[in-house]
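Working notes, beginning with the structure itself.
All protein chains of the complex are present and in place, except for one that has been dropped.
Labels run A and B following the written order; every chain starts at residue 1.
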Amino acid sequence: MMILRLAFRNLLRHKWRSALTAGGIALAVGLLIFLSSWMGGMLKTMVASATETSMGHVLVEAATGGDVRTLHDVLPYDRGALGEVDRQSALRALLPRLEFFGLAGDEERAQVVRLVGVDPERERIASSLAKSLRAGVWLSSRPRDEAAALEAVLGAALARQLHAQVGDELVFFTQAADGSLGNDVLRVVGVVTTGHSVIDRATVFVDLAAAQELVALEGYVHSYLLLAEDVRAVDDLVLGVAPWLESLAGPGQVYREASSTASEGVLVRTWQEVAPALAEMVALSQGVAWLFYVILFVLAGFGVVNTQRMSVLERRREFGVLLAVGTRPATLAALVVAETVMLALAGAALGLAFGAGLVLLVGQVGLDLSVFTAYEGDITILGLQLSEPMYTSLADADLWTPVAMMGGLALLFALPAALRAARMDAVRAISGRT
Amino acid sequence: MQGVGLFRPSVLACAVLATSVMLPSFTAADELPTVEEVTRHLDRLYRAESSHARLRMEIVTSRWERTLEMEAWTQGLDLALMVIRSPAREAGTATLRNNDGLWNYAPRADRLMRIPAGMMSDGWMGSHFSNDDMMRESSWERDYATTLRWDEEHGNRVLVAESTPRPGAPVLWSRVVTVMQGDGWLPLRTEFWDGEVKRRTMAYSRVQEIQGRPIPMRMELTPHDLPGERTVVEYTSLAFDVALDASLFTQRGLRREAQRR
Partner (left out) sequence: MGQGAMLVLAWRNLWRHRSRTWIVGSAIALSYALFLVVISIEDYSHVEMRAKAERMVGGALRVEGEGFTATRALEHRVPGGEALARRLAEMPEVVATRPVVELSALLSSPQNNAGGEVLGADPESWPDLLDDLELSLGEGVVFSPGDPHHIALTRPLARDLRVGLGDRVVLTLSDPQGEVVRALFFVGGLLDVGPAGIDRLGLLSLEAAQLAGGLGDAVTGIGVQLSEPGRRFALRDTVAQVVLAERPGASIEVLTWDEVLPELVAMLEVDHASTVVFLMVVFLIVVFAIANTMLMSVLERVREFGLLGAMGLRPSALLRLVFLEGLLMTSAFMLCGLVVALAAHVAIATFGIPVGDEGLAFETADVRIADTAVYSAIVVPHWAKASLMVFVLSMASSLYPAFRAMRLEPTEAMRTWK
């Protein structure tokens, strides 16, 4: 403990120098915390957008045995039974979906669209669709008024192409599952931009019950999207809902991989299996982040190394005396190491405060990058709204890695100076001749 | 071959039939009629300014079966209207073709929707006929060159008309074969070939005389790459050169008809 107290006092003896060095570390740690929050936030938004609008963390569909998916590849839908499944602790949300193609338009123009029937209340609570509205409102959960038009939310690019705005009405035709011609009138209540072109350019969202009736598939859906409480524990979620999955298909007919033989039953996939490109992008970003941590800490470390080197050099005489009176070289080395580590940890602690503060500040104020472009419209890529300010959050920040890394690297940085201290020759040191 | 509107190949068969009616002196000997003669007669006989028909369409697919009852009007080359009368779920749904294009009418919405030109080839109302088949003016002569020959089937003599596309004609079938009874030239069937593969067959039956013209009242279309599936169309009533209100083929006229009954 003596060593620690000595180390501390040594640092205090050169306030400016210690402050400067610690400051450099604080800057590196703080800025990296901020960057991690920003990048982490961006990635989280992109993954959330993809999973919440299109595939869930787990996607449950009918097995098709490798054939192209058709209107008739359905799963049973029992609204009452879902309540039981909702109680699963690992499950954050369960979103039933029914989808089919049809023609939507009016007297001026019409276009092939993808109609998706959703449960408005469940989507409002859990998915990011309701939050991606550019105009209007999300679907209401009220039961439909028979005479009224069917509420619909359109992708923004689709709405533009059909020259449809909130309040406009469109006619919709489709071929129902029993061969009859389903038709209805849609009233546009909202417009969304998600950054996923399938949605923005071609999708219309309506109430699930209405969609089932329209396409003559009452009592069925095409898929269930499952959102997990913890994104990292997706397999737990699959285990937790296993009994329900079996009830959809029959025991032994729940498959985790698309295979050419399983044409009956239920196919269950995680989002990484549905969109491997996205999963790889996440992994890549994390790899890049690590690389940057290391490089930037090494840079910050130069300051530490230099400081300690100077510090040891200055105390040559002091160390020489200590050695002469019997202090072991190892002890001296330990002293230098202790100083370095304390310096680093102090800097890291400061950096933690600084970084967290910066994250919170930008979290309030937002960083608007769209000022860098003259473009007026929406710029959304893979769910990232680039034309709106970015807000950072502590939840996305990696707080402890920078701190831990700095502590660990400090040991490394301490070595040159520590070794020099240990290898000193007492006589030379005291006399001052080098 | 103008004006009748539906199922062009059947009209060719009618044309061939016509000659047997109008030229009683022509005996079905070994002489082949020329296609030109047939075509000329056709022009005179089947030029109908308008038509009004009631039909029943039965569609059988691997997943479902259904039967529609429809009412249809045509006028000239360009105008055609078809309204579904039954089943109740779809009653009032209509398809209109006029000079402005092709339209669908949704009764629940009481609204019209323009069908993009690109949808022409899709199955009409889920049947095996395309929008094109139902609504397009016939361009048979323009697109195909026909030769006639005698042949034998099940011990009977048959007259076979082979139509091949003229160079550059934008049609999908590389060969259309119509087989008719040797005597009386009643059409038996039309085969649609894509290279060496027969893709569909249309079979005719229940010939009736309507206003002096012999018309097969029942047509069954069988697609060969979809086993077990077929579409059967049967006229329950048919009249030519009826007086039609010009406004029938407008959006207003369509609404009126669709909402009736």
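Structural remarks
By definition in this document, contacts are C-beta pairs under 8 Å (C-beta built on N, C-alpha and C of every residue); 3 or more make two chains touch, one makes a residue touch a chain.
None of these values were measured; they are calculated from a predicted model.
Looking at A:369, A:394 or A:411, the residue that reaches the missing chain in the full complex is A:369. Within the full complex, the residue among A:20, A:411 or A:427 touching the omitted chain is A:20. Here one chain is not drawn; of A:218, A:235 or A:280, the residue touching it is A:280.
Interface residues of chain A with the unshown chain, by the touch rule above, are 14, 17, 20-21, 23-24, 27-28, 31-32, 34-35, 112, 197, 276-277, 280-281, 283-284, 292, 295-296, 298-300, 302-303, 305-307, 309-310, 313-314, 367, 369-375, 377, 379, 381, 386-387, 416. By the touch rule set out above, chain B reaches the unshown chain at residues 117-122, 165, 168-174, 192, 194-195, 199, 225.
The definition used in the following text is that only the chains that are shown with their structure count from here on.
Separation between the centroids of chain A and chain B, computed from CA atoms only, is 59 Å.
By the touch rule above, chain B contacts chain A in their complex via residues 59, 61, 63-66, 84, 87, 89-90, 93, 103-104, 106-109, 111-116, 119, 123, 125-126, 251. Of all residues in chain A, only 72, 103-111, 149, 169, 171-173, 175, 177-181, 183-185 touch chain B in the complex they form.
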